[in-house]
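Heads up, one of the protein chains got dropped from this complex, but the rest are sitting where they should.
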Amino acid sequence: MPIRKPVLDPPFNIVRASHVVFDVRDLGASRAFYVDCLGYLVTAESKDALYLRAVEERNHHSIVLRRASAPQVEALGFKVASEDDLDRAAAWFKRKGLPVSFPEVPHQGRTLRTRDPLGMPLDFYARMDQAESMLRKYATHVGARIQRIDHLNCFTPDVQASYDFYCDLGFRLTEYTETDDPDPKLWAVWMHRKGNVHDLAFTNGAGPRLHHIGVWTASALDILHICDVMASSGFLANMERGPGRHGISNAFFLYTRDPDGHRVELFTSDYLTVDPDHEPLRWSLRDPQRQTLWGHPAPKSWFEEGSPFIDTPVRAPVLEAQPIVAR
Amino acid sequence: MPIRKPVLDPPFNIVRASHVVFDVRDLGASRAFYVDCLGYLVTAESKDALYLRAVEERNHHSIVLRRASAPQVEALGFKVASEDDLDRAAAWFKRKGLPVSFPEVPHQGRTLRTRDPLGMPLDFYARMDQAESMLRKYATHVGARIQRIDHLNCFTPDVQASYDFYCDLGFRLTEYTETDDPDPKLWAVWMHRKGNVHDLAFTNGAGPRLHHIGVWTASALDILHICDVMASSGFLANMERGPGRHGISNAFFLYTRDPDGHRVELFTSDYLTVDPDHEPLRWSLRDPQRQTLWGHPAPKSWFEEGSPFIDTPVRAPVLEAQPIVAR
Amino acid sequence: MPIRKPVLDPPFNIVRASHVVFDVRDLGASRAFYVDCLGYLVTAESKDALYLRAVEERNHHSIVLRRASAPQVEALGFKVASEDDLDRAAAWFKRKGLPVSFPEVPHQGRTLRTRDPLGMPLDFYARMDQAESMLRKYATHVGARIQRIDHLNCFTPDVQASYDFYCDLGFRLTEYTETDDPDPKLWAVWMHRKGNVHDLAFTNGAGPRLHHIGVWTASALDILHICDVMASSGFLANMERGPGRHGISNAFFLYTRDPDGHRVELFTSDYLTVDPDHEPLRWSLRDPQRQTLWGHPAPKSWFEEGSPFIDTPVRAPVLEAQPIVAR
Partner (left out) sequence: MPIRKPVLDPPFNIVRASHVVFDVRDLGASRAFYVDCLGYLVTAESKDALYLRAVEERNHHSIVLRRASAPQVEALGFKVASEDDLDRAAAWFKRKGLPVSFPEVPHQGRTLRTRDPLGMPLDFYARMDQAESMLRKYATHVGARIQRIDHLNCFTPDVQASYDFYCDLGFRLTEYTETDDPDPKLWAVWMHRKGNVHDLAFTNGAGPRLHHIGVWTASALDILHICDVMASSGFLANMERGPGRHGISNAFFLYTRDPDGHRVELFTSDYLTVDPDHEPLRWSLRDPQRQTLWGHPAPKSWFEEGSPFIDTPVRAPVLEAQPIVAR
């Protein structure tokens, strides 16, 4: 039985998944995708970086794009509740023998940079510059009218190891996929801190790599509209999968790829999970509706491609099991 | 019994309500309202006029704004099926002793300018310059994403007279309001040529005056969004009534006023009426759900204000009956 | 150049596509699909037949299901403007050497039964029993909240021949697909009488067979909801294609198959086409966005399967050209 009870008193208090730092090759091309097409707001911009936020976000950035020679993910950002939590986190990671540093990070307060045991680069911070929420300036809501960042979804070579690590940090399981063996193996997990289906998810695969960031829209019609916009304004090739409905998390989704191949899921309509006795939902790896309620197959790229993390070797997964592709 | 059978072989073939020509005092202010806020597309622009169309329209214009010293309506425009229909129309209006001329009208073919017996200025034409439909260029759909012009709604001092005149021209009744007298009087009529609830409607009141033009959106959510935009970008005072649902025509609506007070109804979701045996729907003047299914009162301005027609005296209505304001 | 000018004075006045008569093997199974799942209203029911209408329809039926030993289509129904039109139609079909009879048809007035030159069975009538419109009885709107029937879409072995025949009857072309030869061939046509994209469409293929009936919903969200309902209540296998957006007609669509394989397209958001000078939109057979704006491939069944017409041999198509399947 690979599933454990939630840890309700974690060593430090992570509030939520907060942002991602993407290396991209051409900031102009990225701007066309994120700002002109999807409608992201620009909080700050230099010749080397672009800081983006969505319409309800007061945090200075939820996506940082940095000019680089090759696409990769520099960091997954998480907000902690206080500066004390940051110190507790640093001490904890040190005790685990994991790397700890406090680099200067623009627009953020003290930032703890570390890695999880599988190698994923993590940034923790308690304070970030605040920007004006544009939620009630509706004339600025364009493109997909994205509201906020929601989650980070990663390939891991060892789902059980990733699950155990983040479970210890207080991430609570909401849904999971396992094999149907007498001795079942975890194939994928969805875990949250903020009270909906997930802040962080892991799927069995060559990793660690980022599968996608998930961003929230207020209505499914916003997602249908951006499909029309993308398909008719030169971004058809950036539409990878969807729109559709996942069985898992109940999400209505569209998966897009940015000009560097980083994957951005636009989604809406999951559910509240704050109850400590919220029972995780189990899916069989062989249930096709897990992936796609309506029966649409996902493309091969969706199962295989992901963004590498900076200076992080990719390992083959410990499980060979493969999900049943719908139909 | 004031209702007649539809005239299925009218003297000439009117296709639909096509456009309106508004006199406005400040083209810049009008542009801010129609283009920047509502999202109308500009087909042509000069220092004296602005030609607008909505996203699915191939006709060069459905709203013409002309710079003038005072707000008024220069013409209500209707498309006829052919040049022959235009000649038949000219002959017919002449026989009725109504004024007939063929002024040069930019971007239109031959244009018959006339008036109905109550004085409303009418432009008929068969050909207009065609522009590219932007329906499939979704990135250009902004603001309320208005699709097309739908109808013209007027105050008339004599609903029966207006009804009779347009009935003769082949307009078919779909819904009507009458008094509950033993000898009922028509209080309002909705009449169509193109196959939905109306191209032209009349309500009892000081007139003739234009009450509003009605324009179509693809979704009620487009109307909710433009409410948010208007309320948060300086156009709150331009929101006159709604959003709400009419009993009549099943329309989900928002009534706006442009900077000169011309009224524009954004609406969606009426129904198909092409069947020649389509039975008109009767409403009692005393039924409050006629006006407003959900029970919201309309403001006084909505009942009383309208746009004057050029060189057209306004007469008091023949009926004194007043509708019951909801609640 | 296979495209002709519209015939504006046809030999008789067809108002619109009105209904279909499906033979089905199990009325209970059909009822579960159409009524319990999709939300159709039952106007009349016997042990041998089920008469269905959608929420805005006043006509007694738009779908007739008849108990039979094998699935097939008994008739495609069209409403004409008057009894005189019915007589003109009968005379016209006789002159063409096509079969003419006036069978008794329940709930309809005089009904002309005939066939087009390719063998498709056609029913014309001017009067049908009227039922109460349920449009304003919103509590009865369930399932997909289907509003009305919109169109009939058929495979034909000879698109040019079908186009020419219905063009003579006054059907006007709105969109078409042709080959890119120097001497282009018609591959598919969309034609209307009622003022939107189509009442009748033809695609090159083994035929004549019915490809699908198209029914209208008021919102794309109604279609997303019925996807969720079908996928979670035993109708997943009945979802054949979509939801998605056609380039052609701008339709947001879902194709379903009833328990006998008859195909029903739920769709919304096409556009107005009443202008006689409305220019048809040409698509190249090689343009993948024609079929599917967002790039989703259609399943093989969608290209190949259709409902046979009663006593109507199926012929191979004259063209061998095949559309490019997206991606």
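A, B and C label the chains in the order they appear, each numbered from 1.
Here is the rule we use: contacts are C-beta pairs under 8 Å (C-beta built on N, C-alpha and C of every residue); 3 or more make two chains touch, one makes a residue touch a chain.
In this text, all values refer to a predicted model and were calculated from it rather than measured experimentally.
Which of the visible chains would the unseen chain be in contact with across the whole complex?
The chain that is not shown touches these displayed chains: A, B, C.
Among B:C227, B:L272 or B:L285, which residue is in contact with the omitted chain in the full complex?
Only one of B:C227, B:L272 or B:L285 touches the chain omitted from view, namely B:C227.
Determine which one of C:R66, C:R88 or C:H225 touches the chain that has been left out.
Answer from the full complex: C:H225 touches the omitted chain.
Looking at B:I14, B:L38 or B:L293, which residue reaches the missing chain?
B:L293
Tell me which residue among A:R66, A:R88, A:R127 or A:K185 touches the hidden chain in the full complex.
Once the missing chain is taken into account, the touching residue is A:R127.
Write the list of chain B residues that the hidden chain touches.
220-221, 224, 227-228, 231-232, 236, 239, 243, 245, 252, 289, 293-296
Residue by residue, what part of chain A touches the chain that was omitted?
8, 15-16, 56, 58-59, 79, 81-82, 126-127, 130, 133, 135-136, 147-148, 194-195, 218-220, 247, 250, 269, 271-272, 274-279, 293
Touching the hidden chain in the full complex, which residues of chain C are there? Just list them.
Residues touching the hidden chain, for chain C, are 37, 136-139, 141-142, 219, 221, 225, 228-229, 231-233.
In this text, only the chains that are shown with their structure count from here on.
Examine where the copies chain A and chain B touch and state whether the two sides share over half of their residue numbers (same) or under half (different).
Counting shared over all numbers used gives more than one half: same.
Taking each chain's centre as the average of its Cα atoms, which chain lies closest to the overall Cα centroid?
Per-chain C-alpha centroids ranked by distance to the global centroid put C first.
Report the inter-centroid distance (CA atoms only) between chain A and chain C in whole Å.
Distance between chain centres, rounded to whole Å: 44 Å.
How many angstrom lie between the centres of chain B and chain C, each centre taken as the mean Cα position?
32
I'd like to verify one number: the distance from the centre of chain A to the centre of chain B, where each centre is the average of its C-alpha atoms, in whole angstrom.
50
Which residues of chain C are in contact with two or more other chains?
220, 293
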